[in-house]
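Left out: one protein chain. Kept in place: all the others.
By letter and in written order, the chains are A and B; residue numbering begins at 1 in each of them.
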Amino acid sequence: MTTNKREKSLIVIQLSGGNDYLNTIIPYAEGKYYDSRTTVNIPQDRVIPINDQLGFNPSMGPIKALWDEGKVAVINGIGYQNPNRSHFRSMDIWHTAEPDTIGKEGWLGRAIRDIDPLGENVLTGINFGRGLPRALACPGVSVASVGDLATYGLFPDVQDEELRMFTLEAFSKMYGGAAGRDPVMDLLGQTGKDALQGADILRTAPGMYSSTVEYSPDALAQNVKSISQVFHANLGAKVLYTQHGPFDTHSGELLSHAKLWNEVAGAIGSLMEDLKEHGTEDDATILVFSEFGRRIKDNGSGSDHGSGGGAFLIGGAVNGGLYGEYPSLAEAEQIEGDLRSNNDFRSVYTNILEDWMGLDAAPIVNGQFEKFDVFKS
Amino acid sequence: MMINNDTSLMAHLLRRAGFGATRDELEKYLALGYEGAVEVLLNPSEPNNMPDDLIRRYHVDQSELRDIAGSAAYWMYRMISTSCPLEEKTALFWHGLFATGYAKLNQARSLLNQVDMFRRSGMGSFEDLLVELSQDPAMIVWLDNIENHGSAINENFGRELLELFSMGIGNYTEDDIKECSRAFTGWTLGNAEYMSIRAAKDSIWPYGRIAWHFDYRKEDHDDDEKTFLGETGNFNGEDIIAIIAKQESTAQFVATRLFQFFAADEVTEYGEKAIQAMIETYFSSGYQVRDMLRTLFHSDYFKSEEARYARVKNPVEMVVGAIRMAGSYQNPALGIEKVSQNMLFMGQGLLQPPTVEGWHEGSEWIDSGALVERVNFVAKELSNVKSPGVRSIIDRLETGSDAGILDPAELADGCLDLLGPIEVSEATRSVLVEYAARLGNLDLKDHLQGDLAEQRVGNMLRLVAATREYQLA
Partner (left out) sequence: MSTQTKSPGIILDYVKTIGIVNNGFNGRGFANPYDIIADDDGQIFVLNRCDPARASAIRIGICNLDDEYLGEFGSGNGSGNGQFNWPVAMALDSQGNLHITDEYNHRVTTYTTAGEYVSHWGTPGSEDGELNGPAGIAFDSADNLFVVDQHNSRVQKFSVDGTFIAKWGSSGSGDGKFNLPWGIAVDSDDNVYVADWRNDRIQKFSNDGKFIAVFGSSGQGEGQFQRPTNITVDLEGFIYVADWGNERVQVLAGDGSFQLLLKGEATLSKWADEYLASNPEEKAERDVSNLTPNLPAHLNTPYHTSSQTEPYFWGPVSLTLDDQGRLYVVETNRHRFQVYQKR
């Protein structure tokens, strides 16, 4: 189901493993940074300055270029009270917007339900990668998980095109029967039809896409390219999600972290170029987040799980700038050796849900949270 | 459309008490007769599964069991190679019911030790099982009993023990929860604080994980008088469980949950009769789960048409069932953890239930993403004509045919039979036959490995795996 009206979409890039915030937005003018990070630090002369206090990691060149264009909002010191340093638990908290109890519905799953309550467009939310992240999970909400866009769908292992076609045809007949006696069989029938339809539609996206932008061959860039293809195919996809990692740099951090950010910045740079080329820079906003930051002191080779990280909102509709406060490294301000966050992640969610997606945020994020002035009006 | 014969009933039993059966397995059980088969299933002896030393030699991650991926694969190896499938299904049942998840523990070994406990005690007395569960280190951390001190109680375990693991809401008061929690103070781990901080931080340093064991801290235990469900005494945990075990509501709970896992997703009036019979057995046998299962498997309901295909297969049954049928992965294989991940992609990650409520089974397994994963995985397994189980199907089709020739209906029916037998609607069957008819009769005489004739069988098996009916147990 295509639409002529250009919809506003949210693109999410999840950094899995706990991105080291201190080495992403670097307080290079602070002595305490170098005192704590005796090994795992970025030398002053390699930092890309934002101002005379903070700078980007040297691998973030493309992000700096976008920053200069005013398209990057950096949310400093983002997190939640009572930081949890377990990957699974903390990521669940970000996914369900529920720091205190175990939430079962994803914030984006709820958003998709609000956008399309009758489930008329099975492609409203799409995950690029296998295994649905809980952020997108919500009972009754259908979300495709696309491992590989080119081969997405049923029977991808059938090489013979003709055979695959006949098999899909047979599948369609078996699932296409009229509703009948059995609610489970009916559910299966409807779901099978949705899956076929979703796959049929998604498969057209690469064919409709044309661009001069080159994406790197790494997994993230390829997923982001798929996102661009689907976004520009105008299929009504409002939430497009993918992830990258592992950011869990307990050892050998400097090399790995640099490589990872090379990939992230490269993919975002390519994507923004692609949006510019299509004239859609104002129609997509990119959210980049991670489940926690890392400890202030390094462990000699890397850094361990901490708290109080950072997030990014990037896009033509974003009011570029620094938001929140950069967490203090002073002993008195630390939480057990970690950075103390100063804004709740649900504030940024509220911004996105209300200002970008036009939804009522409070029921989705389980509360009212103060917003930033992060979107252009 | 039920075929009411012994073969069909046995296939039904083996889908429920196991992960389905190849025709070879089915014939072995048929030789025992239904009652004999039930007894063999209920009394697991030597599982003859893929040996631990072999697994650990090749899969170092399964030797260490540090992280989730290899650990899920380790259990999967057990399920695909065991000759005691009911032992594994029962362990899976308790794993879903007493749902304890990796996310908070960051310790896969403790979860697998818990699964081991389910194998040891899962078909015995429910009372004994609850005691073992209360002493299980993974459970102690999962529901915060590690924070339950005589000086300051934590009610999480006490509450869920009553709400989710036995009687259910409405059968006890908030005061009962408090008294119950008091009784379990001091039930903790050895080196509890060190283990706790390591779990919270997901610490694998310096030398990998240190496994957990139960420790009773007498000095932390609240020894005073307690009143629980109207009885008074200086109760410790075992005493509370003894009181829980004799409640009617506990019997109802256990019987219903067993019914929903082994008999049908929905409880109908007819099904309720089987549950009542199981409740009687619960009391008459001294809370024995084995006896309750026997009652269920011998009930009229279980053998009736209403019970056939009354469950949606869970992802574990989909993946393990397909692998057992295809006879693949019989030896340690590089990349096995990617295979076990398919269950996660279908919505059921072993050792990773999303919350203490476990997974929502039945039709909730079905959504478009999951359906695509389910169909694709099974289709790929069953269409691989190199796998020994598929080859066995091809050979049986040839042997059972007229001089090696199968007409389209015979090919379709033959595959439906050997994969089950699986009963499908006329509408489904006609699509299968039509699909086969595209290439006319199939000649399996002198077939060579991987040739077109064999591939046609593989293609039919693929399509059967893709039917709606195949999604049901």
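Keep in mind that, in the parts below, a contact is a pair of C-beta atoms (placed from the backbone, for glycine too) under 8 Å apart; a residue touches a chain by one contact, two chains touch by 3 or more.
Nothing here was measured: the structure is a model prediction, and the numbers come from that model.
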Quiz item: So which shown chains sit in contact with the chain we cannot see?
Solution: A, B
Exercise. Among B:A31, B:A152, B:I169 or B:L334, choose the residue that contacts the chain missing from this document, as touch is defined above.
Key: B:L334
Exercise. Have a look at B:D67, B:E163, B:E272 or B:E306 and name the one touching the chain we're not showing.
Key: B:D67
Quiz prompt | Which residue of A:R203, A:K297 or A:K371 touches the chain not shown here | solution = A:K297
Practice problem: Out of B:E39, B:D175, B:E193 or B:D395, point to the residue that touches the absent chain in the complete complex. | Solution: B:E193
Exercise. Please give every residue of chain A in contact with the chain that is not shown.
Key: 246, 248-253, 255-256, 295, 297-302, 304, 336-337
Quiz prompt | chain B residues touching the omitted chain (full complex) | solution = 53, 56-61, 63-64, 66-67, 69-70, 109, 113, 116-117, 120, 190-191, 193-194, 196-198, 201, 203-215, 334-335, 337-338
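The rule we apply is simple: only the chains that are shown with their structure count from here on.
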Quiz prompt | Between chain B and chain A, distance of the C-alpha-averaged centres to the nearest whole Å | solution = 34
Self-check item: chain B contact footprint on chain A (complex, rising order)
Solution: 84-89, 92, 102, 104, 122, 127, 130-132, 134, 139, 142-145, 153-158, 163, 166-167, 170-171, 173-175, 177, 183-185, 187-189, 191-192, 194-195, 198-199, 250, 304-305
Exercise. Over in the complex, which chain B residues touch chain A? Could you list them?
Key: 102-104, 106, 199-202, 205, 265, 312, 341, 344-345, 347, 354-356, 362-364, 366-369, 371-373, 375-376, 379-380, 383, 427-428, 431-432, 434-435, 438, 459, 462-463, 466-468, 471-472
